[in-house]
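Here the complex is missing one protein chain, while the rest keep their positions.
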Amino acid sequence: MLTIGVDIGGTKVAAGVVDDDGTIVAQALKPTPADRPDQVAATVAEVVRELAQDREIEAVGVGAAGFVDETRSIVRFAPNLAWREEPLQKKISGLIGLPVVIENDANAMAWGEARFGAGRGQSHIVCITVGTGIGGGFVFDGKLFRGHWGMGAELGHMQVVPHGRLCGCGQIGCWEQYASGNALVAEARHIAAVQPKRAEILLGLAGGTIEGEEVTEAARLGDEASLLAFASIADWLGQGMADLAAVLDPGCFIVGGGVSRAAEFFLDRTRETFARRLTGRGHRPLAEIRLAELGASAGVVGAADLARLR
Amino acid sequence: MLTIGVDIGGTKVAAGVVDDDGTIVAQALKPTPADRPDQVAATVAEVVRELAQDREIEAVGVGAAGFVDETRSIVRFAPNLAWREEPLQKKISGLIGLPVVIENDANAMAWGEARFGAGRGQSHIVCITVGTGIGGGFVFDGKLFRGHWGMGAELGHMQVVPHGRLCGCGQIGCWEQYASGNALVAEARHIAAVQPKRAEILLGLAGGTIEGEEVTEAARLGDEASLLAFASIADWLGQGMADLAAVLDPGCFIVGGGVSRAAEFFLDRTRETFARRLTGRGHRPLAEIRLAELGASAGVVGAADLARLR
Amino acid sequence: MLTIGVDIGGTKVAAGVVDDDGTIVAQALKPTPADRPDQVAATVAEVVRELAQDREIEAVGVGAAGFVDETRSIVRFAPNLAWREEPLQKKISGLIGLPVVIENDANAMAWGEARFGAGRGQSHIVCITVGTGIGGGFVFDGKLFRGHWGMGAELGHMQVVPHGRLCGCGQIGCWEQYASGNALVAEARHIAAVQPKRAEILLGLAGGTIEGEEVTEAARLGDEASLLAFASIADWLGQGMADLAAVLDPGCFIVGGGVSRAAEFFLDRTRETFARRLTGRGHRPLAEIRLAELGASAGVVGAADLARLR
Partner (left out) sequence: MLTIGVDIGGTKVAAGVVDDDGTIVAQALKPTPADRPDQVAATVAEVVRELAQDREIEAVGVGAAGFVDETRSIVRFAPNLAWREEPLQKKISGLIGLPVVIENDANAMAWGEARFGAGRGQSHIVCITVGTGIGGGFVFDGKLFRGHWGMGAELGHMQVVPHGRLCGCGQIGCWEQYASGNALVAEARHIAAVQPKRAEILLGLAGGTIEGEEVTEAARLGDEASLLAFASIADWLGQGMADLAAVLDPGCFIVGGGVSRAAEFFLDRTRETFARRLTGRGHRPLAEIRLAELGASAGVVGAADLARLR
């Protein structure tokens, strides 16, 4: 039986028809009407209709950034799309006449990886999505963890530095201010500003303002400032994982998101820091730290599978 | 049907016969043979035999401090009793001829409170035991959370201060260095040392070295240093709960342990700090923060119930 | 009697003929040959010759960024001009045939303000120059303080945050990383990045990359992020002054440098923080915090006067 998974991003709505092995058999893509949040449901309906045209589809799973309520129907709050208590499930299912399940996008990704990607064979998984911010999703005893109100696994907003950096969430010292892609870029920019000699390659590549791709590219060319910036987020990731292991004792971590494509510059160091900072180390097994395998399609595959298992 | 719950503490082994309403119908107590860890199983067997003498007992649940393995049979590591890979379940069941379940003591307490105490009616619970250190236990979807290797919920060892205070676990900046009973006493001692005028009541009560009971008693009498020390742990508790809510999104927190008996001096402030520091506040419901209800018997009641549900 | 003061900046060499009241009676300006550090002495000689053409000049004082040795002859190390052990006094006096005194530029500015600007009537002065970084100069008992090797008053490089931000000097957590013009801009950029709604005016003004003038202009228009950024450097300035008062007990502070032109957005708050953070407050007089009065010409006036008093 086929289901459709949809991933509503800030710039595009990606969708795929997924079979029960987690294989995407057809795909579609449309721009997100970011300035018309009320039109998002219509856009989702369009891509679904396009994909469902000559196939029998059982249900649709939709991943969206934001707090999704415990009934998996309503997006209570979405930072990017200005949604407040948006009845997304009702809107979409009304338009397409199929069962719809809404899920937080990081949860959908975690589920995709857990079932068909890096988490195969593991029952206690902490998935960490390192992009501009940090998101997360948990699988415990083989089931997606949702928390009481559907808002669990907001990993980027654990405080790691008291009196630390202001965060977009309104709090202070959040993990994503130190361990995300934005943190990587901020660190590289700062080193380049105060010690430009260590950032000659990076400054040469960047021209004006330094962005993430340039930090990665400069790291590849041996730029000292870029490698230092990666080392900084590597350590903060490892420390945060040690904290999560103290709380959740997972069998494995999966690291995904855009920054994970530059894993060669930080993941080994993250593993070392994790092992060194784990409470009770020496008296307990070490959780594995794996790279995500499904890339950008994890969310589509996960949402589709959650729709199947609804 | 009756089961027996046993709580192996650092100084005493407490046990109780518990019915399926969570009521203790009989109790027994023996000193822990702390310097003979190999004799603990025998002591447990003694108290169980004493209680089981004229009753039909279905099973025995045992709570012990330390890492209990995922099969709930072996204590991998116990900080107080020098156990390493201790096959406690086999030893005790061999001596008493009844089914035995071993559980981490903080987990047993959390389960007792969740089923028969402050957590009744709640399905997603984070229980925090604030004693000399900080322990914890989770109930998710109505089930005790154990992690992959049985070592979850070691809440006291999340790092909250980078480059912070050395912890007994070998790490740095752990939560229990800032929010536990020991932290309360350390803070009160420090204030009394550097600003003795704010600690006149406390210093009058304490004579020599300041201990926890004196801080509580002095707070009751209006001692400024003691109230400041309580305010400090109140804030650290609230901040840590905000971090846990970001990760776990529980419906309620339960605060137990010895320090919770002085709740009047910190719990309201903890609630305020929690509400102020919660990521996404204003866009999500606030988890309740409740006081534990079962006191010292939570562990016995919880262990007994876990034995029943084994 | 007339002397000439010269201020060697990163982009221009400014010079003035100064009388013994500290009045500039004639001025000249040339671009700094920044990529030809060996030509700087020749440029200084040119402006001096131009100004001395039809006047009797007694001596020349030269202010330069960098470590000036205790004999006031040699620039040991200049961060901007790639000088190492540069015998500047000998070179210049050889070219112009007049007595020459070399001084650190922040010292020259402090001396100018102390004698003819905001410090008139004060004998113990701490002058703080808040520009892209932070420099300083001291007057004690009416005399310029130079330290043992001529390198005192490097105020920007006191550590104020352990494990803090990397500094251009190679150390960590230096004051100028938190209280300078660069810190102001970094803070404003960060707030604008994570909480753009609070920075709408600033983002509107800046177009692309935010710079210092835009932060000041946005603050004038009530931009919240810009005002917060000023509040942040205000507090760090006040705290650092409290530290300096503990060490140096000055009668007054003088705040100069480019950032001081936006004093309306931070100086009152700096005064409050200083007063609150001063050790022994309540048992000691409060040093005044005054704005510099001579603006960009303080260095020229000060260097000229130091030449007179050589």
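In order of appearance the chains are A, B and C, and numbering begins at 1 in each one.
As a working rule, a contact is a pair of C-beta atoms (placed from the backbone, for glycine too) under 8 Å apart; a residue touches a chain by one contact, two chains touch by 3 or more.
Everything quoted here is computed from the prediction, not taken from an experiment.
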item	value
Option touching the unshown chain, where B:4, B:102, B:144 or B:186 are the choices	B:186
Sole contact to the chain not displayed, among C:81, C:179, C:287 or C:301	C:287
Identified contact with the non-displayed chain, of C:95, C:161 or C:231	C:161
Those residues of subunit C which, in the complete complex, touch the missing chain	67, 76-77, 84, 123-124, 136, 140, 145-155, 157-162, 167, 169-171, 174, 239, 242-244, 246-251, 277, 279-281, 283-285, 287
Missing-chain contacts mapped onto subunit A	162-163
Sites on subunit B contacted by the missing partner chain, in the whole complex	165-168, 170, 177, 182, 186, 190-191, 193-195, 208-209
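Everything that follows uses one rule, which is that only the chains that are shown with their structure count from here on.
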item	value
Between subunit B and subunit C, the fewest steps along chains that touch one another	1
Far-end chain from subunit C, centres as C-alpha averages	B
Distance between the centres, which are taken as Cα means, of subunit C and subunit A, whole angstrom	47
Residues of subunit A touching at least two other chains	167, 170
